[in-house]
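Missing here: one protein chain of the complex. Every other protein chain is in place.
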Amino acid sequence: MTENNVYAAPTVIQDIEVINTYELEDRAREVMPKGGFGYISGGAGDEYTLRQNTKAWDAKGILPRVLADVEFPDTSTKIFEHDIKVPFIMAPIAAHGLAHETKEAGTAKGVSEFGTIMSISAYSGAKFEEIEAGLNGSPRWFQIYMSKDEDFNKNIIDEAKADGATAIILTADATLSGNRETDVRNKFVYPFGMPIVSRYLTGSGENMSLNNIYAQSKQKIAPEDVKFLKEYSGLPVFVKGIQSPDDALLAIGAGADGVWVSNHGGRQLDGAPGSFETLEMISKAVAGRVPIVFDSGVRRGEHIFKALASGADIIALGRPVLYGLALGGWKGVRSVLEYFENDLKRVMQLAGTQTIEDVKNTTLFDNHN
Amino acid sequence: MTENNVYAAPTVIQDIEVINTYELEDRAREVMPKGGFGYISGGAGDEYTLRQNTKAWDAKGILPRVLADVEFPDTSTKIFEHDIKVPFIMAPIAAHGLAHETKEAGTAKGVSEFGTIMSISAYSGAKFEEIEAGLNGSPRWFQIYMSKDEDFNKNIIDEAKADGATAIILTADATLSGNRETDVRNKFVYPFGMPIVSRYLTGSGENMSLNNIYAQSKQKIAPEDVKFLKEYSGLPVFVKGIQSPDDALLAIGAGADGVWVSNHGGRQLDGAPGSFETLEMISKAVAGRVPIVFDSGVRRGEHIFKALASGADIIALGRPVLYGLALGGWKGVRSVLEYFENDLKRVMQLAGTQTIEDVKNTTLFDNHN
Amino acid sequence: MTENNVYAAPTVIQDIEVINTYELEDRAREVMPKGGFGYISGGAGDEYTLRQNTKAWDAKGILPRVLADVEFPDTSTKIFEHDIKVPFIMAPIAAHGLAHETKEAGTAKGVSEFGTIMSISAYSGAKFEEIEAGLNGSPRWFQIYMSKDEDFNKNIIDEAKADGATAIILTADATLSGNRETDVRNKFVYPFGMPIVSRYLTGSGENMSLNNIYAQSKQKIAPEDVKFLKEYSGLPVFVKGIQSPDDALLAIGAGADGVWVSNHGGRQLDGAPGSFETLEMISKAVAGRVPIVFDSGVRRGEHIFKALASGADIIALGRPVLYGLALGGWKGVRSVLEYFENDLKRVMQLAGTQTIEDVKNTTLFDNHN
Partner (left out) sequence: MTENNVYAAPTVIQDIEVINTYELEDRAREVMPKGGFGYISGGAGDEYTLRQNTKAWDAKGILPRVLADVEFPDTSTKIFEHDIKVPFIMAPIAAHGLAHETKEAGTAKGVSEFGTIMSISAYSGAKFEEIEAGLNGSPRWFQIYMSKDEDFNKNIIDEAKADGATAIILTADATLSGNRETDVRNKFVYPFGMPIVSRYLTGSGENMSLNNIYAQSKQKIAPEDVKFLKEYSGLPVFVKGIQSPDDALLAIGAGADGVWVSNHGGRQLDGAPGSFETLEMISKAVAGRVPIVFDSGVRRGEHIFKALASGADIIALGRPVLYGLALGGWKGVRSVLEYFENDLKRVMQLAGTQTIEDVKNTTLFDNHN
């Protein structure tokens, strides 16, 4: 709970107008309880890294290309067995119930109706079966925060597989909570339980702080954990939170099927570079051996374009989608995803690129800021 | 229309005092309807590129030269068959009627009275004969947005030639509308028709959004279009919207007689560099084979100087002239052009340059900002 | 005295909540008399160097490391004969009585209860025996401002040794007062005496300006002084205020046992770089021959991490601790030191470092700001 005994999440379900996603944040602030909004929007420490996540885009420019014979750009791409119509998916985020009473089920329905992949967080406030009501059979990946106890981890993977997950995302950058000053100021605790991980918590998750929950999760994440998840699940495994070439190589060496470049939206180690600043060097180290998913700071179609041109294969969207959820439930989620699709198409046309492959072959310009 | 049924464009005709052209923007904001002002002044997306268009000038400094034996600098130059008294001309801009009830005819008269070249936009709100009333025989170039239908394009070129155009400007960077958030917020639609292109529109242009109009124009611009325009018109053809050396080379390869460096005033692809940031590299690629026209961000005589010293042959002025139109009709246009002439002369004197050739041979200083 | 005849220093003793140490400064401003707060918080001249001391951290980033198999990082380290649980100590600062009525004794008790090394300033407002009441036998170093008279210097060293000092810190960067405009505006004079150095002052220190006190101290600091202090005291000697490789080499050449990188918190020579900007080049010059202490601008655990990774062995904390003293007496001091310990542990975990040695072996990332 934050301040009141009852956490009053938004309930409206409606299409929303998205002029840009920065404005969505301002609008979401008005409809969400303060503690929940602070948790979702805030970063760590000075929020240097949070700011850098969006500022970093300006370091690279897209040169317009004007004689490229392009019309109706094609945004479709493929990741593992999934053909998707856009190169972006839903990122794993905890506790969607802070944004809307329909919790993860609302997000799932918006993602499914739009037509891309859902990532389900281990810190979901909804159960798998509740989320499935929204997903309705469409593809999903499962993100895990590991327990200190291997049996619990096996349990959770069993359940995620039974639910139909086609990949496992190991979040490795959050073995304890970043220095989230806003949550401290708001005395923020989760207002509801976390049914997926509650089996290994003392408590359900309800009224627990993030620090407390992380402390009960596994701290000592190592390449062995990647091997375990891969072997036990038989599914492709991503390591999420990669910000250095060395960690990318460690992950691949341990058998990871994908590298997930992310700084957790600037919520973990402040003073780290903007996530986009690390993408190119990681991509060079990965050298095409496994796909790269990128998140942290994507707010516009141009950002998706720049990330793809810098080595990402898939972009994961987080906060903007949750703001859409807050403002319009599953319809708001769909509106946000449609905004990104339209904006990406426009940018692709103006940059003279017909396909995602063209985008990936584009050389960006070093802006002089 | 924007908000009212009647778009109340300014009507005053008077000489105006120009202290600087940034102030003109503020003054124009006060006299123009909000939707029209937003359309003319706004940029795309975050307006990063719009801001960069003016900020980029600060990256290069002009070193004063003080023993150069200069007096009464000579600003005259030549482009194709035209001897002009200054190295700047009017840029093509759509819908001057947003700024003044005299529409393009007002601008044309100001340009003609001052004594330089007018560019007529295909999205003009006035007909060729109305504009000729202002131009009164003085030189003009015609800017085309192509139709998807070749016959319409031939029609339009025929008409432009009959009107006396001495060059064709192919705007290639606007095959669809940039992400102009201000227009979306203002629900901006053109309050009047576009007689030159209405032949290929469903509708006259009146009450149509920019997105709608662009969608009915040709998206697939390619080197073939340059060839077609050149062959059919028999006139010199510029490709406008060049921001990369590669496109400059493509344009020249397709027979273009001039390269027009522009990012459409920051209104198309946001996240692109400032137009001036791209000039030097394009100029090196062009290597003097064809003349270079430069626009986007020119607000002072120093900017004209810096663009010439970086490879431009002719500078095209857009928004500041329309603000002059809004504030004083054709006399306001003339006042703005006189301001630029006087300011350029002052800068040339203080930089120790007697002629435009001297300016072009000047080496700029890399400012440390 | 500042404005009143009686300087009303804070008196409250309590644990304080530390969300971050920048906020402590704001809170301390509210409880401290203006003159005393201005003296402690202010810098020299334009305060360029003061600002740069904190801004400089952003030039280097810490790359999160996520597969490093780390849990419960160990912050302990060793300096000379002292095993300390954290790599930071209390910096020497004059006149703690400006922050709290318990003066240096309050700070000493907080430092001792927390468990690290206290630096006692020659400009202390408390006597050695009063400070010992707080220190209660725990380790301390003594910082000296030299007298022009060698006998006084011998006296002071004798007394410091009798008090149990295990090292001498020669502050060499303050042979006269920096240009502290805030103190001039506040007409700031010390509201109480300085018992340790009053033997060589005309006056006790009370009602004397910093300029006056410095003027009565020794200006001509040279390598000979290092030799003298080392020989006479028989203790390890640090030279404090080193900002150039040349001075580091001079100090080592004169027998210094440690180099103390500091720009006096931006209070002496304005226009100097941020202290952190000088650390790496000095560390390279020192090349491990003697330990390096670093101060000026440390406000977060990340800063401690970055300084260690750039060549520092020990970090000294100044202003934040005095703000803790102002807000909570010795308990406030302890709260601040605990904050730094916790924050450093969190950063070490997220950066994948188990020990201080690991931190020192970390390569920082060049941020693109």
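A, B and C are the chain letters, set down in written order, and residue numbers restart from 1 in every chain.
As a convention for this text, a residue touches a chain if its C-beta (ideal position, glycine included) is under 8 Å from a C-beta of that chain, and two chains touch if they have at least 3 such contacts.
Treat the numbers as computed from the prediction; the structure is a model and nothing was measured.
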In the full complex, displayed partners of the excluded chain: B, C
Residue touching the undisplayed chain, where the options are B:N136, B:N207 or B:N367: B:N367
Contact with the hidden chain (one of C:A9, C:A56, C:M118 or C:L210): C:A56
Contact with the hidden chain (one of C:G178, C:P191, C:G265 or C:G297): C:G178
Contact set of subunit B toward the excluded chain (per top definition): 19-20, 57-58, 61-72, 300-302, 305-306, 343, 346-347, 349-351, 365, 367-369
Sites on subunit C contacted by the missing partner chain, in the whole complex: 45-46, 48, 52, 56, 59, 172-173, 175-179, 181, 184-185, 219-223, 225-226, 239, 241-244, 246-247, 250-251, 254, 263, 268-273, 277-278
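Please note the rule applied: only the chains that are shown with their structure count from here on.
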Size of the rotation, in steps of 5 degrees, that lays the CA trace of subunit A over subunit B: 90
Subunit A and subunit B: spacing of chain centres that average the CA atoms, whole Å: 42
Averaged-CA centre spacing for the pair subunit C and subunit B, given as whole angstrom: 60
Multi-partner residues of subunit B (each touching 2 or more other chains): none
